[in-house]
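Note that this complex is displayed minus one protein chain, with the remaining chains in position.
Here is subunit A:
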Amino acid sequence: MKKKINWAPAFFVGPHVILFAVFILLPTIYGIYASFTKWNLMSDPVWVGFDNYKAILFDGGSTFHTQFFRGLKNTLIFVAMSVPLLIIIPLMVAVALEHKKVKMKSLIQSILYIPGLISISAAALIWLLIFNKQLGITGNLFGSQIAWPANQPYAWIIIIVITLWGGIGGNMIIYRASLSGVAQELYESAELDGAGSIKRFTSITLPSIRFPLIYTFVMTTAGAFNVFGQPLMMTDGGPRQSTHVLMMYIRQLAFGNGESIAGMASAMAVLLGLVILVISALQYYVMNRNAS
């Protein structure tokens, strides 16, 4: 008897696989190929082997070396500042919203989530006006005389503020969904055993949402490495290029003011991808081992 093939799953999965292959997989493979070439987008790529990588990684006098390591350093600063806050604040908010005494949970959740739907350009314009010394709330209402985008650490502060404003909602939703699945009996038993709220949080809540925590930590970190819009719009990389992150340099090289230097940009992008890959793997390994 001929075996009947069920095509229905393929019909549903197929479009996604095709879109993934066309818009993610193939460009990634082509990007890796381009990183071994000199290419200006207009003419055919010229194979140069590891020249781009050598210039970026080892040629201390090269502009590309300077830009890559400056951009990477600035990106790491952003990651180190933003990721803990993007994990801890949403977790605290989600836990607080689980409390019985908190009213209008859906409204609070919506209020916190909506900023994430606003485009980064619009959000940046709003926050730039808020932080404007002459015209904004900080200057007029609070009397602040700080030129925020032009001085450190204030430039980083406004970038982090806008990142948190737009970013905490997403992780909070994930945590809330996970927290709702934690068995209430565990809390009740712990309470009977005399466990305080901190003990209950560390011994029941955190282990119960281990996988969502690992997921959000890894994904938030990877996302933070790709930061682009906030520093571009808020500080344009300044002051003194201290907020000029790697993605800004990559984009500038690929599609910047002059002729494109897409080969070099691709090499930087591949290196950034490798950094993200290594850090994500480390995070997963360490967190999973500790959780086990």
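As a convention for this text, a contact is a pair of C-beta atoms (placed from the backbone, for glycine too) under 8 Å apart; a residue touches a chain by one contact, two chains touch by 3 or more; residues count from 1.
To be clear about the criterion, contacts and distances are computed from a predicted model.
S.K.: For the chain that's not shown, choose its UniProt protein name out of "Methylene-tetrahydrofolate reductase-like protein", "ABC transporter substrate-binding protein", "ABC-type sugar transport system permease component" or "Cytochrome c oxidase subunit 1".
M.R.: "ABC transporter substrate-binding protein"
S.K.: Out of A:151, A:189, A:202 or A:288, point to the residue that touches the absent chain in the complete complex.
M.R.: Of these options, the touching residue for the absent chain is A:151.
S.K.: Which residue from A:17, A:46, A:137 or A:282 sits in contact with the chain not drawn here?
M.R.: Answering carefully, the residue with contact to the hidden chain is A:46.
S.K.: Of the residues A:72, A:86, A:112 or A:128, I need the one that contacts the missing chain.
M.R.: Candidates A:72, A:86, A:112 or A:128; residue touching the omitted chain: A:128.
S.K.: Tell me which of A:31, A:239 or A:273 is the one touching the absent chain.
M.R.: The one listed residue touching the chain not shown is A:239.
S.K.: Even though one chain is hidden, which residues of subunit A still touch it in the full complex?
M.R.: 6-8, 11, 37-43, 45-46, 61-64, 128, 132-135, 147-151, 237-241, 252, 255-264
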